[in-house]
Structures are given as structure tokens and as C-alpha cells.
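A short worksheet on the structure shown next.
Excluded from the complex is one protein chain; the other protein chains are retained at their positions.
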Amino acid sequence: MQVITEYLREHTPKVTLTSYIIDDKEEFQTGMKRPAVVLVPGGGYFGVSDREGEPIALRLLGLGYHVFQLRYTTRDTKNETDQDMISDQALEDLATSFEYIHAHSDQFLVDTKKIILMGFSAGGHLSAMFATYGQTEAFLARRDHSKAVYQPACLVLGYPVVDYLEMMRVVDASASSDLQNFWQASHQYVFGTEHPTDDQLREKSPITYITAETVPTFLWHTVEDGLVPHENVLTFARVLAANCVPYELHLYQTGVHGLALSDETTMGEASHVNMAAQTWLPQLHTWLKQHGISIAHV
Amino acid sequence: MQVITEYLREHTPKVTLTSYIIDDKEEFQTGMKRPAVVLVPGGGYFGVSDREGEPIALRLLGLGYHVFQLRYTTRDTKNETDQDMISDQALEDLATSFEYIHAHSDQFLVDTKKIILMGFSAGGHLSAMFATYGQTEAFLARRDHSKAVYQPACLVLGYPVVDYLEMMRVVDASASSDLQNFWQASHQYVFGTEHPTDDQLREKSPITYITAETVPTFLWHTVEDGLVPHENVLTFARVLAANCVPYELHLYQTGVHGLALSDETTMGEASHVNMAAQTWLPQLHTWLKQHGISIAHV
Amino acid sequence: MQVITEYLREHTPKVTLTSYIIDDKEEFQTGMKRPAVVLVPGGGYFGVSDREGEPIALRLLGLGYHVFQLRYTTRDTKNETDQDMISDQALEDLATSFEYIHAHSDQFLVDTKKIILMGFSAGGHLSAMFATYGQTEAFLARRDHSKAVYQPACLVLGYPVVDYLEMMRVVDASASSDLQNFWQASHQYVFGTEHPTDDQLREKSPITYITAETVPTFLWHTVEDGLVPHENVLTFARVLAANCVPYELHLYQTGVHGLALSDETTMGEASHVNMAAQTWLPQLHTWLKQHGISIAHV
Partner (left out) sequence: MQVITEYLREHTPKVTLTSYIIDDKEEFQTGMKRPAVVLVPGGGYFGVSDREGEPIALRLLGLGYHVFQLRYTTRDTKNETDQDMISDQALEDLATSFEYIHAHSDQFLVDTKKIILMGFSAGGHLSAMFATYGQTEAFLARRDHSKAVYQPACLVLGYPVVDYLEMMRVVDASASSDLQNFWQASHQYVFGTEHPTDDQLREKSPITYITAETVPTFLWHTVEDGLVPHENVLTFARVLAANCVPYELHLYQTGVHGLALSDETTMGEASHVNMAAQTWLPQLHTWLKQHGISIAHV
């Protein structure tokens, strides 16, 4: 295996794409182009979480997928000279990543028709924005390549932010000032203000851009998530359904925000281990096989 | 094990409650009261499905639960002399079942604090109505026992009808006259008319009666369900969330209506086997253990 | 489902065969003949264990098998007037059970080509004796039916006694007089003496009768079993291999004697729950499917 880290922006050493490329072998599966996962960890646009990075990459490699882990622009990693909104810069980082993968698909033996875009929490927001808004003319006009280069085969979202309006409705109704303060701080990096208007919330919400062309989507969340209210996934699901987008949704009752793999490999504290939610990855694997996005010959 | 079938109504031989009672043993777990499942198969209120009956009962018995399978009043099983709406009669059948279980709890060694109410399709409608509307004064006034007798510990719903308004919205928008005809026929037995008003739809919808006291609920459905549109579960989930009712929801993308166990044991045709959806039962078992509704000492 | 208990011997109320027969349904799989399991619990020929009885039957029913649970002749259940050795009487009970199943195969819808003989501990001894010695002329001469009636499709053994010579070699070498006393007492019911000769040990050992015709066999045991040393399964496996009998063997390191299902459903004490050994049943199910002894259409 090769592990190659590339810088995506000049003078911005922490914004990187790390390619985990499974070796091609002479003995078997020689020359086989593999499906790949673009992995986008969360972190509230403050930083990029380690718990949703390499441990998940390793599990996916074990299933036969190449993995490209993105460390995108956030408060902690931004280049001070860039004046764009941080969430907009992050979106460009993701676009650059797709360009990079396409440019290296022959070298790395990537099947570019089978690229899975997978994001968690804020990385779920970023991934879902890219898979929806990122397919609009408004966005594509800024990039040099054709639409196909930026199109994943499917979208996988773990406890994501996909509907800011609905999410803030729940947050505002809650009694927790900690929670409200967290989101105000995060809003600075997504909206440039602590108090976005409804129009702004809508503009930065993936739900706004769902169409009948949106790619098949796999979502999971926990009902007890105390940071990203799961209700925002329910509204997202309804709009997917209304647009006849194939999707699968698993809402586990128990579990804190940020479960990652929900087992010991991503355990920072005891609450990160959750037996019910551990099933998301095998369930996802079954779903990917059903969509033919797998090396499995089923 | 004992298998005992009781008639719930006079002169109505097909309306029955079958008790599957695990033997008490001298050698181990002697005298242990077990959790139990009240199992309510579907059938659109035309009949009661076999595919959601005994095979599921057997699987639950294997996990250590007593099972009570209800064959309730439907078009095919009704007594012609009873003038009540069929769905109302079915609700009374379920109430009678709970009374029976409480009356026999010492004999059968049932832990009445751990009764799971599990329904599929129309049986999911019936179960959810009982767990919500069945807890209201309006309903309880008709029965002789206290509220506690009719209260399950939790509710488990497979591809249920829980929000008629939302469901009919999707059905009416569909291009399928077969689908529309199916529901008009079924409406006769729930509403007494093929064309219920919105108020009627609301009155017979479990979603209408959700409160903060509604018991923890586990739901599953398939997005591709062509008979009971899954959207009606999404709205139900939202109201559970709004009432802070603990719940878990699994929406598998693929799979026809009526998957039952989704494997060979309930296979009437090839489409009844679905690898993704087979996980609903182990997932439920984990959830029940988390709620302490299990013989597992975890 | 029907649960029917038949007496196998006159004036011997505890020697019974309990048939658990899955209902034939009009709606699906109508008229389908099912594979069946003859279930033989252990108990050292002192009695018949409950922990290896109904809980295992229920799990098998859940997979779609009819089950016939045998409560055979032991010290505690014997009829005082019968002068045969208890283990020989038990063998006759098993033969009678096979006759009963064949006689009722049309009524119960049993596929007599797919009868699984499953025994645990002493019941494993009895089952293995029946599947080997029970196929000899010496034995068959005593019975009224043709050989085919007594032939299972395969043999499943959990922590069985299959090679008395090897087992007693380990027992005698052990420092435990408790263990030695246990076996001396049990020997009374198998050999009619506390101190059988090597020839006697050989005569009552299934390993002695393995031939190339012995049916495919699935075995499991725990290495730490302190009552039935697992070494006796290793020698049995070698003789199966030498006779080219297809077999599968799982030797879990940890776990006391008598694990049964290894989970809470058969838990008499904490040591009866063992996560590693819980896999024997799904592993067996895969093996049975590979042999076509299943309702699964694979």
C-alpha cells in the first residue's frame, strides 16, 4: 500500500488529501480498478477530527476500497490570506480532491465510476453540499472540469448537518445555551455571522439542492445525538423521497454525537462504544454491494 | 412448550389468540417470569397474513420471549352481526388479548412490565393505534380494566400504516390505479367508506395520538415499498421526536412490501428474501436489551 | 405449531418424544416437506438435561426445521423391569423415534431424506452410537424396519463422548478424583460396571464403528471442558478423516462443559454464557445449507 499526502493549497500545510492506495498485485486481481472512498471527517468547521479519519479509512481499505482522506479548510487550518468563507473554501478543497483522483485514476487504478463520498458531522454537511450544490451550474462555473469529474457514485452521511433551518429550529427550542453557543461559533465559519438569516440557512443547506439527479444516499444518525439534532436528517429524507432518490436511513436510538466506528478503534471516551450503532458499516457494505459499488462479485 | 389457541369472540372461530408459552424448567431459570411479544400480523384488514405469524413467533421464542399471536377481526374473519367498524373490532380484540395475558401472567410466567407490542403492515397500524389511541380515556372508557393492563412496554412496527394523511398524499400522487384501488378497498374496513375525509384519516391515524407518554418505539420499513409508502413513517418519526419519545428507525432502501423476516423462512416468492433487511431482528434484539426488555443479563 | 408428546415405552412416563411441528400454511410454502432435527440432550445417562432441550428446539424451529426432542431412558427415567443396559435401552428409544418420524412424515410434512441427528454430551454419545453402530447388522437385526429408516442425513455433536478409550485415558491421568468418580458412576449405566475393560470401552464407542458410509458430521467442543475431555473428539476426527467422511470441527478454547446455546437462553450460571462458542449455531446453519439440508434456496 501507498500512503501519499498532497497539499491542496499553497502555504496551507494542514489542508491535505491523503491517498491510501492498495497495491496492485501480480498474483491476483492484476490491473483491477477499484472503487474508492473520499472520506471527509467532521469537526464543526473548527478543525478536522482524527476519530473520523484514519480508523475509518483502515476499515474501508480492509473491504477493498482505495481511500482518499480529506483534511479541508477550517478555522484551525485556514490560510489567513484567503477571504472566502471557510465552508466555501472547504467545498473547493473537495472539488480539488475529485480532480486529483481523476487525474491519478490510471496510476492508482481507481474506478472513477465508483467513487463514494463519505462524510461525518460537519464533513457530512460538506459532502452533502458537494453532492448537491456542487452539481449546480453556479458551482461548476468556478471549476475547470466537466460535471462528471465532480460526481460521486453515491453519498454516505454519518450524523450530518443537511438542513440548517430544521436543525436550528430544534437548537433554538432547546434549553441548552451551551448548544446554542456552539452553533453560533460554528456559524461564523459557514455563514460569516453568528446569526444567519433563514435565507442564509437555506442557502448553505444541502436539502435545498436535492433533485431527481442526486445520487443514492446512505444516512445514519442517533436519535439521542445532543449536538446535531437528528430531526434534520428526517427532513432531508423526506426531500430525497419526494425526488425519488434511492436512499437508506438508519436512526439508532442511543448514542452520543460523533460515534465514528462506534467501537474501540475510535473510542476517545466510554460513550463512543455503542453496540447498536456498530452495525452501520456492515449495513453500508451490503447497500454498496446492492449498488454494485464494491469489488464483490455478487 | 405449550401452544394454546383461544377464541376471542363468540361465533367467530377465526378471531383467536395463540399463546406460545416456553416451559418452566426445574433445572434452570426456574420460576423466571419472561418478557413476551404480542404479535400482530398484517393483511390490509382483508385477512391476517401467515407470513407475519408463526415464523416470526418461532424466532422470538428462540430468543427467550413468550409470544401471543393475534388473529384479529378482518373482512375475512368478521362476525356478520357485529356492526362496529372492522378496525374498531380489531382494536377490541387487541384489548382483550392484553386482558387475557394479564389474567394468565402467573400461570404462564409472563413479566407484564415487559410486554412488547409488535405489528406489521395493517397489524402495525392496529398495534400503533392501540399503543396511542388505546391509552386515551375515550378508548379506555369502553374497557373494564385499568390503563396499566393495556400498556405495552414498547412498540415494534414493521412497514406500518401510521399516518393515513401522509400515506394517502403519496398514494394519490402516484400514477398507479392498482395502488389507489387497493387502498379504497381497505378503507372500507377502517373507515366504513372508500373515500374518507381528512378528518377521518386523521382520526384513524396513530400519529394523531402520540404524546410524551407514548412508549419507546422501534420502526422499520423499506423505501421501495410499493404498497405502504414509507413516507408515512417519516412523519410519524418526526412526531415521536417532537414528543421526546425514544425511538429507533431503520429504512432499508430495497425490498418489497411484506418482507416479514426477509429470509427463506417467510419466503413466498423470491423478492421476499432481502439480505439488507434481514438485520432488523438482531438490531431489534440489541435495542430491546438496551431497554432491559430481554432475558439477557446485560 | 403443534407440540405433541408421545410415550416411547409402556409404564415409563418420562421416556418421550416431543414433536414440534411447524404449521403448514395456505398462504405460502404450502405442502412443503421440511428438514427436521432429532434433538438428544445430555445428562451423563443419569437424567436428560433441560438446558439442551427446548431452548435449542426453539432456535431450530426459528430456522425452519421441525424438531423431535427425545427424552430417553436414563437412571432417572428407566423402567425397573427392563433388564437391558440403560445405554442400550436409550439406543432403542432413538430407533423408535426414527420409526415414529417416518410413520408420521406425510402427516407432519417431514422430508425424511433431511433428518439431522443432533446430540449433546451423553446425548452426543447416544446420537453418534446410533449413526454408526446403529447402522450395523448387529443392531438392525433387532428392529423391524429397513436400514434407511434409521439413517440420518447428517450428525451434529456438541461436546460428545465418542471415544471412551481416549476419554478415560485423559480422565485417569487427571488428578481429579471428582472427575473419576463421576465417570465411574456414569459407567454403571453404559457398561453395567464402574470399571469397564478396554474392550468394553471400545465396544460402546462410536469411533469403533465409523466407516466410509458414516454420514457427514459437525462437531464442536471446548478445549477447557473439564468433564468430557475434548481429546476424544480429536481422535474421532482422525478416524472420520481416515474414512473420508466429510466433517467440520470447531474447538473453542474457553468454556465449561454443557454450554448448550452458550447464551442467556440456556444460562443456568454465569459460566454458561460464552461469546466465542455462541457461533456454533450460525456456523452449523451455514454447513447445513452447504449440504442442502435446509429450507434455504441457496
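Odds and ends about this structure:
So that you can tell them apart, the chains are marked A, B and C in the order they are listed, and the count of residues begins at 1 in each.
Everything below uses one rule, namely that a contact is a pair of C-beta atoms (placed from the backbone, for glycine too) under 8 Å apart; a residue touches a chain by one contact, two chains touch by 3 or more.
Everything quoted here is computed from the prediction, not taken from an experiment.
The undisplayed chain touches these shown chains across the complete complex, A, C. If you put the hidden chain back, the residue from C:T30, C:S176, C:N243 or C:T286 that touches it is C:T286. Contact with the chain not shown here comes from a single listed residue; of A:E27, A:E80 or A:D199, that residue is A:E27.
Listed residues C:I22, C:V48, C:I210 or C:A237: the one in touch with the omitted chain is C:A237. Where subunit C meets the chain that is not shown, the touching residues are 216, 218, 223-224, 230-231, 234, 237-238, 241, 246-254, 275-276, 279, 283, 286-287, 290.
One chain is missing from the display, and on subunit A it is touched by residues 1-3, 20, 22-23, 25-29, 49-51, 54-55, 57-59, 61-64, 263-268, 273, 294-297.
Here is the rule we use: only the chains that are shown with their structure count from here on.
If the chains shown are joined wherever they touch, the resulting network is a simple chain of contacts running from one end to the other without closing. Subunit C is reached from subunit B by a rotation of 180°, derived from superposing Cα atoms (nearest 5).
Spacing of subunit B relative to subunit C, judged by their CA centroids, is 38 angstrom. Computed centre separation for the pair subunit A/subunit C is 53 angstrom, with centres defined by C-alpha atoms. Along subunit A, no residue makes contact with two or more other chains.
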